[in-house]
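Note that one protein chain of the assembly has been removed; the remaining protein chains are unaltered in position.
Going by the order they are written in, the chains are A and B; count residues from 1 in each one.
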Amino acid sequence: MTVHTDYLWFRTSQRREMIRITDEVAEIVGRSGVREGMVLVSAMHITAGVYVNDWESGLIEDFATWLEQLAPSGRDYRHHQTGEDNADAHLKRTLMGHQVLLPITGGRLDLGPWEQVFYAEFDGQRRKLVVVKVMGMAGES
Amino acid sequence: MTVHTDYLWFRTSQRREMIRITDEVAEIVGRSGVREGMVLVSAMHITAGVYVNDWESGLIEDFATWLEQLAPSGRDYRHHQTGEDNADAHLKRTLMGHQVLLPITGGRLDLGPWEQVFYAEFDGQRRKLVVVKVMGMAGES
Partner (left out) sequence: MTVHTDYLWFRTSQRREMIRITDEVAEIVGRSGVREGMVLVSAMHITAGVYVNDWESGLIEDFATWLEQLAPSGRDYRHHQTGEDNADAHLKRTLMGHQVLLPITGGRLDLGPWEQVFYAEFDGQRRKLVVVKVMGMAGES
């Protein structure tokens, strides 16, 4: 059994940004040597998420519009009495999900043809972390 | 350590459909020989989901109505400029979740009395795939 841990760092230029990380995760899986197993990709900050969906700019904009409707910014949230202004980011990351677990088969991410992994930043412009944890069996290629 | 991979295929007759798959997943777990571990059940298409909830037809209809309210079809989504008409399906699958990880204890799915696993199709009538990946320890029964 092999367990391999890595981390991805982000510092987005925008407050909200969706960043494709499929290749970065695949590279970590390759380095882990795991042939059969799973990889957890999980945001370590509670105003960011990780999700799997389409790599299509129109849909990514649709997500942004939709999240703003369901979890609007600029409201008088109780959380803001602490001095924060990012309650909507906590809600938005809850809607998108904060982690995914991807199967590894034959040494590769076992994804469908359209599945892409994204980091979803909702309160960026500062250094934030995602943990990537690979677990499974190593073996001959 | 044992890792076992299988796939479930779906081709729904309706565009949207909720299909109970608890028994299919349990059967794959049985064939894997894993006695203690976990099984990942994950939609490989980005307009479908996998979730755990109640096997009660009224609640399943409530889910459909609720999803249509929160992520309506027929709107002028940017994604539709690509020629697609299924942006709502991407949003609906995000709300329901696209994967679950189920514990295996003593060779069986370790579920609560009302937990049932469902495949949630939001853009069906075509062949679509779910990956079922079992990981854990085999052993005597």
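Here, a contact is a pair of C-beta atoms (placed from the backbone, for glycine too) under 8 Å apart; a residue touches a chain by one contact, two chains touch by 3 or more.
Everything quoted here is computed from the prediction, not taken from an experiment.
Novice: Which of these, A:I46, A:A64, A:L109 or A:A138, touches the one chain of the complex that we don't see?
Specialist: A:I46
Novice: If the hidden chain were put back, which residues of subunit B would touch it?
Specialist: 1, 36-38, 51-54, 56, 58-59, 61-63, 66, 70, 95-97, 100-103, 105, 110-112, 114-115, 135-137
Novice: State which residues belonging to subunit A touch the missing partner chain.
Specialist: Residue positions of subunit A that touch the missing chain: 1, 3, 5, 40, 42-46, 70-71, 77-82, 87, 90-91, 94-95, 97-99, 101, 129, 131, 133, 135.
Criterion: only the chains that are shown with their structure count from here on.
Novice: How big is the gap, in whole Å, between where the Cα atoms of subunit A centre and where those of subunit B centre?
Specialist: That gives a centre separation of 20 Å.
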